[in-house]
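Just one protein chain is left out here, and the rest sit where they should.
All chains are identified by letter, namely A, B and C, in their written order; residue positions are counted from 1 within each chain.
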Amino acid sequence: MLAKVHVTLKNGVLDPQGKAVRNALSGLGFAGIGEVRQGKLIEIELAETDRAKAKRDVEAMCRKLLANTVIEDFTIEFAES
Amino acid sequence: MLAKVHVTLKNGVLDPQGKAVRNALSGLGFAGIGEVRQGKLIEIELAETDRAKAKRDVEAMCRKLLANTVIEDFTIEFAES
Amino acid sequence: MRAAVIVFPGSNCDRDAAVALTKIVGRAPAMIWHRDTELPKLDLIVVPGGFSYGDYLRSGAMAARSPVMREVIKRAEAGVAVLGICNGFQILTEAGLLPGALMRNAALKFICRPVHLRVETTATAFTRRYKKGQVVTFPIAHGEGNYFAAPEVMKRLEGEDRVAFRYTSPDGRIDPAHNPNGSLGAIAGILNERRNVLGLMPHPERASDPLLGFGGTGAAMFEGLIEAVAA
Partner (left out) sequence: MTLDLAAVAADHGLNDTEYQRVLQILGREPNVVEIGVFAAMWSEHCSYKSSKVWLKTLPTTGPQVVCGPGENAGVVDIGDGQVCVFKMESHNHPSYIEPYQGAATGVGGILRDVFTMGARPIANLNALRFGSPKHPKTRHFVSGVVAGIGGYGNCMGVPTVGGECTFHPAYDGNILVNAMTVGLAKRDGLFFSAAKGVGNPVVYVGSKTGRDGIHGATMSSASFDADSEAKRPTVQVGDPFTEKLLLEACLELMATGAIIAIQDMGAAGLTSSSFEMASKGGLGIALELDKVPMRETGMTAYDLMLSESQERMLMVLNPGQEERARAIFEKWELDFAVIGRTTDTGRMVATMNGKVELDLPIDPLAEAAPQYNRPWTPTPKRPTIAPGDVTVPNDPIAVLRTLLGTADLASKRWIWEQYDSSVMADTVVGPGGDAAVVRVHGTKKGLALSSDCTPRYCYADPVEGGKQAVAEAWRNLTAVGAKPLAITDNLNFGSPENPEIMGQFAGCIQGIGAASRALDFPVVSGNVSFYNQTEGRAILPTPTIGSVGVVADVARIASIGFKAEGEAIVLIGDGPGHLGSSLYLREIEGREDGAPPPVDLAVEHTNGDFVRAEIASGAVTSCHDVSDGGLLVAIADMAMASRLGATLDVPAGAPPIHAWLFGEDQGRYVVAVRDAEALVARARRAGVKAAVIGRTGGRELTIGGFRSISVEELRSIHEGWLPAYMAGP
């Protein structure tokens, strides 16, 4: 199974990368661009076949390592690999 | 409209970050972990309301700035913001 | 003073810290590999700078979860002085020994330059040899030193006199032109509640030898620790 973890900055945490991307896009002439936020996408191949068990595992991975919950939120999706 | 851009390394391109994350997860005692790949998630607020037009715009943004097409692929999704 | 320097894969200021300690303390620190789970008797633990685990994922994230850090946390809780420099500071926040987080520099670039720092408190062994309000010059060299903490954390840090150093102009004024990375409150270094853990982005160990051109004022940090141990 393939877990796709999205790690994004919490609301209220300044995102200098997102801001820089926004400015660069405007500089390139793209109009009508609002806020831009940059996060991470982490894809993990899992041997686990039980979806519920996998979800618990990946949540633990996020809390223990993949996200810094002081500044980041995470969401998890699954796909067949 | 909210565009979600996933930027991932092309197949075959070395992903040192993914490799390190994989080792760290194993070190933390998580078993059954295969390959790990790390990419970017970029969320862009767009004023554009026409989905087709937005798609063309965001594709251009990816090619011009958001993705390094020499080593990265990108996919685009839309959501109402 | 019995000191130790923790070595992670990718640490690269471990030798610099050891050289400064050896010179100032008069004896070489123990070098502790990240997989070790037993620490000798110690008065000071230095978590050095560098790129532990390549700074991959988030700087300091993987090192903070390595076996040795469980011991470092125990010692910190027992009152042993713990000094996190640069990547060491990032590791201490990731390990929960210090609050807040260090984000990408506001300009999104790695920055190496000498910075001016105002000593905000002398009520800790780390800074007792400085004067309050004194401006010292240390080099910085980091890509992720942009200090961030939630408003209530910031309030506590300020209220409890736990900001150790701030980025300032040479004459000690706070202004955005002298904040190299966008840190909230121009914070360069903070203490834990018990004041025995200091994390800072600038490098006192690179500013300890006058020959290297930073005035040699970094040495006073280690001298203060020696004094506190002797006291």
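In this section, contacts are C-beta pairs under 8 Å (C-beta built on N, C-alpha and C of every residue); 3 or more make two chains touch, one makes a residue touch a chain.
Since the structure is predicted, the reported quantities are computational estimates derived from the model, not experimental observations.
J.: Can you list the shown chains that the omitted chain is in contact with?
T.: Its contacts among the visible chains are B, C.
J.: Tell me which of C:Asp16, C:Glu94 or C:Glu120 is the one touching the absent chain.
T.: The one listed residue touching the chain not shown is C:Asp16.
J.: Out of C:Pro139, C:Gly182 or C:Gly199, point to the residue that touches the absent chain in the complete complex.
T.: Of the candidates C:Pro139, C:Gly182 or C:Gly199, C:Pro139 is in touch with the missing chain.
J.: Tell me which stretches of subunit B touch the chain missing from the display.
T.: Within subunit B, the residues touching the omitted chain are 12-16, 19-20, 23, 68, 70-71.
J.: In the complete complex, the non-displayed chain touches which residues of subunit C?
T.: Residues touching the hidden chain, for subunit C, are 9-10, 12-13, 15-16, 19-20, 49-51, 53-56, 109-113, 139, 141, 143, 203, 205-206, 208-209, 211-213.
Everything that follows uses one rule, which is that only the chains that are shown with their structure count from here on.
J.: Which is the least count of steps on a path of touching chains running from subunit A to subunit B?
T.: 1
J.: In terms of C-beta pairs in contact, which of B-C and A-C ranks higher?
T.: A-C is joined by more C-beta pairs in contact.
J.: Centre-to-centre on C-alpha atoms, which chain is most distant from subunit C?
T.: With centres defined by C-alpha atoms, farthest from subunit C sits B.
J.: Centroid of subunit A to centroid of subunit B, CA atoms only: how many Å?
T.: Taking the mean C-alpha position of each chain, the two centres sit 9 Å apart.
J.: If you average the CA atoms of subunit B and of subunit C, how many Å lie between those two points?
T.: Each chain's C-alpha centroid was found; their separation is 34 Å.
J.: Just curious, how far off is subunit C from subunit A if you go by their C-alpha centres, in Å?
T.: 29
J.: Check each residue of subunit C and list the ones that touch at least two other chains.
T.: 57, 61-62, 65
J.: Would you mind listing the residues of subunit A that make contact with two or more other chains?
T.: 40, 64-66 - these are the residues of subunit A that touch more than one other chain.
J.: For the complex, give me every residue of subunit A touching subunit C.
T.: Subunit A residues touching subunit C: 13-14, 16-17, 20, 40, 64-66, 68, 70-71.
J.: Which part of subunit B faces subunit A closely enough to touch in the complex?
T.: Within the complex, subunit B touches subunit A at residues 6-8, 18, 21, 24-25, 28, 30-48, 57, 60-61, 64-66, 81.
J.: Within the complex, which stretch of subunit B touches subunit C?
T.: Contacts found on subunit B: 16-17, 20-21, 24, 27-28, 38.
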